[in-house]
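Missing here: one protein chain of the complex. Every other protein chain is in place.
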Amino acid sequence: MEPKKTALVLVELQNEFLSEGGILNPLLKEVLDRNDVLNNLNRLIEGARAKGMLIVHSPIQFSPDYREMGTSPFGILQIVKDSNALVRGTWGADISPVISRHEDDIVIEGKSAIDAFSSTNLDFVLRSHGITTVALAGQLTNVCIESTMRSAYDRGYQVFGITDASATIGIKQFEDSVTNNWPMFSVPVTHAEFLAIGNNCGGRRDAKSAEAACCN
Amino acid sequence: MEPKKTALVLVELQNEFLSEGGILNPLLKEVLDRNDVLNNLNRLIEGARAKGMLIVHSPIQFSPDYREMGTSPFGILQIVKDSNALVRGTWGADISPVISRHEDDIVIEGKSAIDAFSSTNLDFVLRSHGITTVALAGQLTNVCIESTMRSAYDRGYQVFGITDASATIGIKQFEDSVTNNWPMFSVPVTHAEFLAIGNNCGGRRDAKSAEAACCN
Amino acid sequence: MEPKKTALVLVELQNEFLSEGGILNPLLKEVLDRNDVLNNLNRLIEGARAKGMLIVHSPIQFSPDYREMGTSPFGILQIVKDSNALVRGTWGADISPVISRHEDDIVIEGKSAIDAFSSTNLDFVLRSHGITTVALAGQLTNVCIESTMRSAYDRGYQVFGITDASATIGIKQFEDSVTNNWPMFSVPVTHAEFLAIGNNCGGRRDAKSAEAACCN
Partner (left out) sequence: MEPKKTALVLVELQNEFLSEGGILNPLLKEVLDRNDVLNNLNRLIEGARAKGMLIVHSPIQFSPDYREMGTSPFGILQIVKDSNALVRGTWGADISPVISRHEDDIVIEGKSAIDAFSSTNLDFVLRSHGITTVALAGQLTNVCIESTMRSAYDRGYQVFGITDASATIGIKQFEDSVTNNWPMFSVPVTHAEFLAIGNNCGGRRDAKSAEAACCN
């Protein structure tokens, strides 16, 4: 893994999810607290930035009447609409001020789908910057993160999932996604493991380990 | 739901998964047997065909050396490669003869990714046929079916997941996917519920039920 | 053609192109004036709105340092960057006030590529609204309009190109695109022909004419 070819893609680090007063924040509290997600996110972001990785934010937002969803949304988008969350231009849709930001970070516009690639220029931006590896962190572990992970995998990226910098609604949902599904489409690692990759690459190769991924 | 605008998308109903002697068949046996998947698939296919729905097969296959995967596959594709399964032109890659076929069925070429949309002309074929609703059945419940479901959802289709016409490796993996994830991206129904949709639509509306979906 | 299933997709009706003082406006003057494009655009938009078609704007915009383009843009994007045009939040990037707007119009966020589908949620929005036919108008005839037309065609839409509501840099470029290329990927019509479709559909069918398209 070469830092210059690696992007940290941060999915929906918005007030609605991460900040007190955010509409969806209470639902995530359990996992956010148990996993110390906010601190891990900042350690991850600052560590990746220090290594020269590209930092990319992918916030999700909608019109006040959610007109992008058409006339009869169903499933997870209906729940978003019913909650009145994530409206463009509101505080809830802003990236949370607790998150470490830098003027060189890239903010991807236009995410209104579950997969961060499917309605944005994320793929173009990554290829234009020579990115071949993506590391994913943020929300929700089993929804937008997992859809983005599956999509990154089908697009041919090397993919890392940062286990302790992600949250969702319920410990069981978190564990099921990270344990059952993430390993099919990524190399799941903690933020510390991810940042340590390459530090002691002595040529070992073991396709099952994160250390091996670094040595490719 | 209008049958003329509905496609039944059948993912990977190939010997490798469904037929005795298929390389991956032993891994699916438990769920295939418990859920009577083969019989349900044929009831579903014949019922959908009788209603005038479009029947679409999406088999997956690879070159003998899996060159499509590049030099260092990881995750689920590496497992496929290591198993020597699903090679183009072999018996294992053929659609299983136990499956009900008709000359009007469409077979989508070129699937070599997890999401049936991402490397094929599936989306074009569906729109060219005026399809706005897709029902998904086949394998693997939590892998290709779920990735295709997530992608169909992000593409704006009305989506049904047919719970008793799908299999994967292990009851727990099956249940986790169908119970936790499918409802976010589809209306999960049995094949019988799916085929009954519209039969007694008396104008009731209940966003949670399959009957409601039919009445839209 | 059913108005309820038809969207008028308006590409880049922004000050930079259409308004005096726009950076790229002088380059388009010749075609804008010759074809009376501004008046035709408004006749088209108001006629389509009156028929109940979906009105969709797709403006293009970039960060002040054009970071989305990566480190070494080339071709048409390099020209955009060198011109300092279309920066998010500036007057030039706003939709021109001469254009007829309505609160029900949809504005697609995030276009930073040539094809209006490739970096946005346009496809999702169209399918979610039940759209199967798109009519394209705006700029540039042979660049973003033609790329969007080619993409709409490959996505299986019925496509109309509105010849007299589109402009580009130079009459020859305009004519080459509309005459040679548009007919391969759309039914090219004037705004008046487009709005008259369906008005006197007496069952005639002639695959070469716009009237035929209406009668399908």
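All chains are identified by letter, namely A, B and C, in their written order; residue positions are counted from 1 within each chain.
To be clear about the criterion, a residue touches a chain if its C-beta (ideal position, glycine included) is under 8 Å from a C-beta of that chain, and two chains touch if they have at least 3 such contacts.
For clarity, every value in this text was computed on a predicted model and none was experimentally measured.
Shown as candidates are B:L32, B:V80, B:I95 or B:A113; the residue that touches the absent chain is B:A113. Across C:P3, C:G47 or C:G70, the single residue that touches the chain missing here is C:G70. Taking the complete complex into account, B:S128 is the one of B:N42, B:T90, B:S128 or B:N180 that touches the chain left out. Contact with the chain that does not appear here is found for just one residue of C:A48, C:I99 or C:I114, C:I114. By the touch rule set out above, chain B reaches the unshown chain at residues 63, 67-71, 73, 88, 104, 106, 108-113, 118-121, 124-125, 127-130. On the side of chain A, the interface with the absent chain consists of residues 123-128, 130, 132, 154-157, using the contact rule stated above.
Not every partner is drawn; the one left out touches chain C at residues 70, 72, 74-76, 78, 113-115, 118-119, 142-143, 146-147, 150-151, 153-156, 158-159, 172-173, 176, 180-181, 183-187, 207, 213, 216.
Operating definition for what follows: only the chains that are shown with their structure count from here on.
Where chain A touches chain C, the two copies mostly use the same residue numbers: shared numbers make up over half of all numbers in play. With each centre defined as the average position of its C-alpha atoms, the distance from chain B to chain C rounds to 36 Å.
Work out the mean CA point of chain A and of chain B, and you get 27 Å between them.
Distance between chain A and chain C, defined via averaged C-alpha coordinates, is recorded as 33 Å. Multi-chain contact residues of chain B (touching two or more other chains) are listed as 154-156.
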